[in-house]
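Handing you a structure now.
The complex appears here minus one protein chain, its other protein chains still in place.
Moving on to subunit A:
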Amino acid sequence: MSTHPSPTDITTYGGANLPDTFTDPGHGPHRLRRTDTDPAANKRAERQVVLLFAVSIIGTVLFLVAYVLVPPGDTAASMRTSNLLLGLGLFLGMFGIGAAAVHWAKTLMNDHERTDERHSLTPSEETRQGAVQALQEGLADANVARRGVLKGAMFSALALAPLSVAVPLIGEVGEDWDITKFKHTIWKKGVRLASDPSGRPIRAAEVTLGSAFHVIPANLEDEEHPLDEKAKAIVLMVRMDPRDLKEAEDRRGWSYEGIVAYSKVCTHVGCPVALYEQQTHHLLCPCHQSTFDLADGAKVVFGPANRPLPQLPITVDDEGYLVAQSDFHEPIGPSFWERLT
C-alpha cells in the first residue's frame, strides 16, 4: 500500500481558482541517442555510413560494367537482363547515397531541436500605408487623372494587340473547322465490305452462321488520310438465323439473309465495340461495358450508352460480294451538340 496516495498529494491538483484551460508545459527534455552515450555505437554508425556510400559506388560501377558488357541484344530475355542490371546498378548507386546521408543525419548530427520565432505575416500598418502612398505618388506622377480618352485608348490597344497572335492561331488550329465531317463516312452505294485489316473483300457465302467479321470499306487505302476515315468507317458484321432477327419496318432490306452490319464505334464515347457474344447476339464495349443487342437493331441493353449503334444497309453485288447500299443514315459514334442539325 506504499503507493497509496495521501490526501496531501491530491490537494495539489485542487484549489479554488483553477484556470479554464491547461497551459503548455514547454519543451520536453532532450533524449540522448545510443550514439551520444556509447562511443562504440558512435563508431559503428560512422562505419555504417561509410559502408552505405561504398554500396553506392559499387552500384555505379555495376551500372557502368553492365552498360558496356551487357547490351540489350535481340531477344526479350537479353533485353530484360540488360534492363535489370542497369536498373539495379542505378538503384544501388542512388539509394546508397540517400541511405548514407539520412543515417548520418539521424545518428551522428547534432539532434538538439531548435526554436525559431514566427511573426505575423500581416505587415505593420506603417508599411501598408507606405505602400499605398507609393502607389498614389506614382499615379500622381503619371498624370493620368481626368485623362479618360488616354486611358481608354491604352486599354483598347492592350486588349486588341493579342488578336494578331490569337486570330491566326484559332483560325488554323482546327484545320477547316468543318464539323459536318462528323456526320459522314466513306461508305456509299456499292462500296465492298472488306476484312479488317487485310482489306480483302468479303463474299456473302463466306459469312457462316454465327460468325462475326471486323469490316472496313474496301476503298479505304485510296483515301488521303486512311486512319481518319477508318476511325469512322469501322463496322462489325455478323450472321445470325434470320428468324432471330427483329427488324424495324423502315429497315427491312438493310440486312442480307441474316447478315447485319453495324458501326463499331460506340455511341457512348467512341471506343470500338468489339466483343461479340454469339449465343445472346450481344455486343459489349470493353471500355465502359455498354451492351448492344445485335438481333434487335443494336439497341442498348445495359451500360452508359444511350443510342443504338447505327446500322449500315448492305446487300450483295453481281459477283456475290457484300456491298453497302449507302452511307449510314445517321452520324456514327458519340453524340455531339450538332448531331441532328
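Note that in this section a residue touches a chain if its C-beta (ideal position, glycine included) is under 8 Å from a C-beta of that chain, and two chains touch if they have at least 3 such contacts; residues count from 1.
Operating definition for what follows: contacts and distances are computed from a predicted model.
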Missing subunit (named according to UniProt) among the choices "ABC transporter permease", "(2Fe-2S)-binding protein", "Cytochrome bc1 complex cytochrome b subunit" or "Cell division protein FtsX": "Cytochrome bc1 complex cytochrome b subunit"
Missing-chain contacts mapped onto subunit A: 1, 3-7, 9-11, 13-15, 18-22, 24-29, 31, 67, 71-74, 79, 82-84, 86-88, 90-102, 104-106, 109-111, 113-118, 120-121, 170, 173-177, 179, 181-182, 196-197, 214, 216, 225, 227-228, 230-232, 234, 264, 266, 268-272, 274-275, 286-290, 300, 302-307, 333-341
